[in-house]
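Just one protein chain is left out here, and the rest sit where they should.
Naming follows writing order (A and B), and every chain is counted from residue 1.
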Amino acid sequence: RERPRHRGMAKNTSMRWRLPLMCLLWEVAMIVLFGVFVRFGPEADAHWEEEKHEMNLTSDMENDFYFRYPSFQDVHVMIFVGFGFLMTFLKRYGFGAVGFNFLLAAFGIQWALLMQGWFHSFKNGKILIGVENLINADFCVGSVCIAFGAILGKTSPIQLLVMTLFQVTLFAVNEYILLNLLHVKDAGGSMTIHTFGAYFGLTVTRILYRSNLEQSKDKQGSVYHSDLFAMIGTLYLWMYWPSFNSAISDHGDAQHRAAINTYCSLAACVLTTMAFSSMLQKKGKLDMVHIQNATLAGGVAVGTSAEMMLTPYGSLIVGFISGIVSTVGYVYLTPFLESRLHIQDTCGIHNLHAMPGLIGGIVGAITAAAATEDVYGKEGFIKAFDFTGTYQTRTPSIQGGFQAAGIVVSLLMAFGGGALVGAILKLPVWGDAAAENCFEDDIYWEVPEDEESDVYHMHNPDKPASP
Amino acid sequence: RERPRHRGMAKNTSMRWRLPLMCLLWEVAMIVLFGVFVRFGPEADAHWEEEKHEMNLTSDMENDFYFRYPSFQDVHVMIFVGFGFLMTFLKRYGFGAVGFNFLLAAFGIQWALLMQGWFHSFKNGKILIGVENLINADFCVGSVCIAFGAILGKTSPIQLLVMTLFQVTLFAVNEYILLNLLHVKDAGGSMTIHTFGAYFGLTVTRILYRSNLEQSKDKQGSVYHSDLFAMIGTLYLWMYWPSFNSAISDHGDAQHRAAINTYCSLAACVLTTMAFSSMLQKKGKLDMVHIQNATLAGGVAVGTSAEMMLTPYGSLIVGFISGIVSTVGYVYLTPFLESRLHIQDTCGIHNLHAMPGLIGGIVGAITAAAATEDVYGKEGFIKAFDFTGTYQTRTPSIQGGFQAAGIVVSLLMAFGGGALVGAILKLPVWGDAAAENCFEDDIYWEVPEDEESDVYHMHNPDKPASP
Partner (left out) sequence: RERPRHRGMAKNTSMRWRLPLMCLLWEVAMIVLFGVFVRFGPEADAHWEEEKHEMNLTSDMENDFYFRYPSFQDVHVMIFVGFGFLMTFLKRYGFGAVGFNFLLAAFGIQWALLMQGWFHSFKNGKILIGVENLINADFCVGSVCIAFGAILGKTSPIQLLVMTLFQVTLFAVNEYILLNLLHVKDAGGSMTIHTFGAYFGLTVTRILYRSNLEQSKDKQGSVYHSDLFAMIGTLYLWMYWPSFNSAISDHGDAQHRAAINTYCSLAACVLTTMAFSSMLQKKGKLDMVHIQNATLAGGVAVGTSAEMMLTPYGSLIVGFISGIVSTVGYVYLTPFLESRLHIQDTCGIHNLHAMPGLIGGIVGAITAAAATEDVYGKEGFIKAFDFTGTYQTRTPSIQGGFQAAGIVVSLLMAFGGGALVGAILKLPVWGDAAAENCFEDDIYWEVPEDEESDVYHMHNPDKPASP
């Protein structure tokens, strides 16, 4: 039973052959590439027993698995439940939010294992993977989930897969430039994940601008239950962010410190978000949009510096500021971006990821530049910034400069890559929906013809009721 | 305020004395049996300090707790939230899905600690338990949760408790035969948990066949929100499956490897599920039933081989195939099983657990048979398959044969046990509901008389509206 209002659809949104073909071909490509390149790293290979002897390890506990697996699982939850449910706030786009996020992330992590593997884990013609690669693949896909937030409800799953392919590739290149060429520290990804992912997504949505999007305005809001579903996403992102920022830091104090800094920053961010959400509304009521999103800005904004000696009060200050910036952004900047710059940002990623990501990059640069041997200890100083080998002579202030350069590079990659990918996604072959059908699961999903959707129609008097 | 349509009920579904009596008597039995048999294992006992001296351990980190507790918690979430919420997809059976799963699992883990303890942790007349026992108890109950999926909505909680008692017992016997007598490897339980649990449940539901079940057909579907609740279950199962398959593997590389293989298999499975879900539907739309279930088949299908040197690309291939098999099963096989074989499989466990479980057993047998000292290393080879003591002379190909035998034994135990238990559950004393009241929480739960249920009635014009 098709709903009448879809009859008049001009666009062909059927995915019947395009989506299956793309999924199957790409997955076959993954299998071939994995077959040629990917093998277990020494800590996951059955030769580990010999490895242990060679490395003089006395305990299986020294396997990196035990240092990072709990954090990996937390990050995994953030990518699939966190981002997935955060985007279920739309009243009739819950399937798309959770389901497309699931699809693009499942594809993206495979491609990321390859791309990041070639850059970072390539040895004798093979990519050797372990738990840290899994975390990095999740991180990389995180940047795609962020970009998805900007175009949520307006693109087909085919477009999302195309975007994922390109964005993961560009992410890996950008990450390589930052981490390897500029020797920048960015464990929590303020620059590589958030700044890059957000400005990439904003550029894409700018290019895909739809002038007639007010046709689906009635579906752009939330309903009571969808806001609660979204809070599941918010809370899992918020709670596990300390794991996110500490997941790939050095063993020991660095992981420990990154978790503490992130915990503090996020706590402060909740209070300023609540304060400004109430203050900026005439009746002083809180707005779920802010609580769902701006409370997370504190995690983004300590992404670079969390593993550094930012100190707990430093983290509170960063959280304090980023909660305010993000909330103010939702109230004033998002409408401005849409009306003046034609940037339609469904989830407001400019407020949650772009601006806090920039803050994070800047705070990281300052914290690095301010580092001293006194604060870090002689050994700790070298270890924290990896001032060894070629980088033996780097000073904190030079490091700060390179950190700042990392922000600029990430922005350029995001704008350039976003423009390219946006142009590709604009081709009329990807099955995106007409403006009147945006933000509506019905186009790409079998939606149960339930009482609730009938109720829904009841309140759209301009549309014929279901028979 | 009882709803009018229940007045005419022929069956007595009141649990007022039967359920409390069973719960209380059985729990008293558990207390007595635990009192006689169960004690803390050496790593959880306060004598651990002395144990450490004896075993020459220098760090508390060597306590198995730290190797396995994070995985245990992930598995725990899979059993209670994963399976519980996966089954909330029915529009009016959410309380039963989550609540009865909670009840049977809480009872089952106690009985499993005893049954598995007698077989595997019995020493000087006592069962000595530690974190690995908790994981195994959760695993055992997982097979009951799977079987519950086949009979969801059609059985009383009393029947579920009876089934749990028997199924846990049979699970422990089957597991003992496989692991101890056949010396089979099955860390992620493709055979012991999935194949056994699924075919057991399918046999039970076959015997409990109801010819008049179409009377509650209107309640067998989902509504928009219930599909989102079910996705919570899906995603937690999907995300934590690497922990499931690695939870009881050997310390070190085996746990590490099992997690990677499962991660890869699940990622591939999502893409082929999406592909076939779209391809097999006339309009190319995705079906939530597939996304909720078939995406998980990849985890099931590497359950046996995940800790072996399956390799990442091998995992992708397994995930690729199982996603297809599972989705095709939902579209073509489930209706066939119901109409021709009278197997009413509410959640489609045949597609999610039975077939992928068989695939998992077969892949495990092949991977074991193909093992070489070259691939595993001399020490790693012996450790991976535990070719020590009596099994010193086993070759990989013989091991492969025993693995295959394990599949057959699991199937026989499932069919035999399922037939027995099905016959017991057919006795007219367990308070199951009439066909017209299946898939309806109202029979066993105090359901709030809320607006939504009123709306619900509004759309069942053949039933009198609530006064």
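Just so it is clear, a residue touches a chain if its C-beta (ideal position, glycine included) is under 8 Å from a C-beta of that chain, and two chains touch if they have at least 3 such contacts.
Everything numeric here is computed off the predicted structure, so don't read it as measured data.
Participant: Looking at the full complex, which residue from A:Ala150, A:Met309, A:Ala368 or A:Leu425 touches the chain that isn't shown here?
Facilitator: That would be A:Met309, which touches the missing chain.
Participant: From the list B:Glu27, B:Glu214 or B:Glu373, which touches the chain that is not on show?
Facilitator: Here the residue in touch with the unshown chain is B:Glu27.
Participant: Per the definition of touch given earlier, which of A:Asn12, A:Asn212, A:Gln281 or A:Thr388 contacts the omitted chain?
Facilitator: A:Gln281
Participant: With the full complex in mind, choose from B:Gln73, B:Ser121 or B:Asn293 the residue touching the hidden chain.
Facilitator: The one listed residue touching the chain not shown is B:Gln73.
Participant: At which residues does subunit A meet the chain that is not included here?
Facilitator: Missing-chain contacts on subunit A: residues 59, 61-62, 66-67, 70-71, 74, 91, 221-225, 227-228, 231-232, 235-236, 238-240, 242-243, 251-257, 259-260, 263-264, 266-268, 270-272, 274-276, 278-279, 281-288, 291, 295, 309, 311-313, 316-317, 320, 375-377, 379-381, 383-384, 452, 455-456, 458-459.
Participant: Touching the absent chain: which residues on subunit B qualify?
Facilitator: Residues of subunit B in touch with the missing chain: 14-17, 19-21, 23-24, 26-28, 30-31, 34-35, 38-40, 43-50, 52, 59-61, 63-66, 69-70, 73, 76-77, 80-81, 84-85, 88, 92, 94-95, 98-99, 102-103, 106-107, 109-110, 113, 129-131, 134, 157, 225, 229, 232, 443-448, 450-455.
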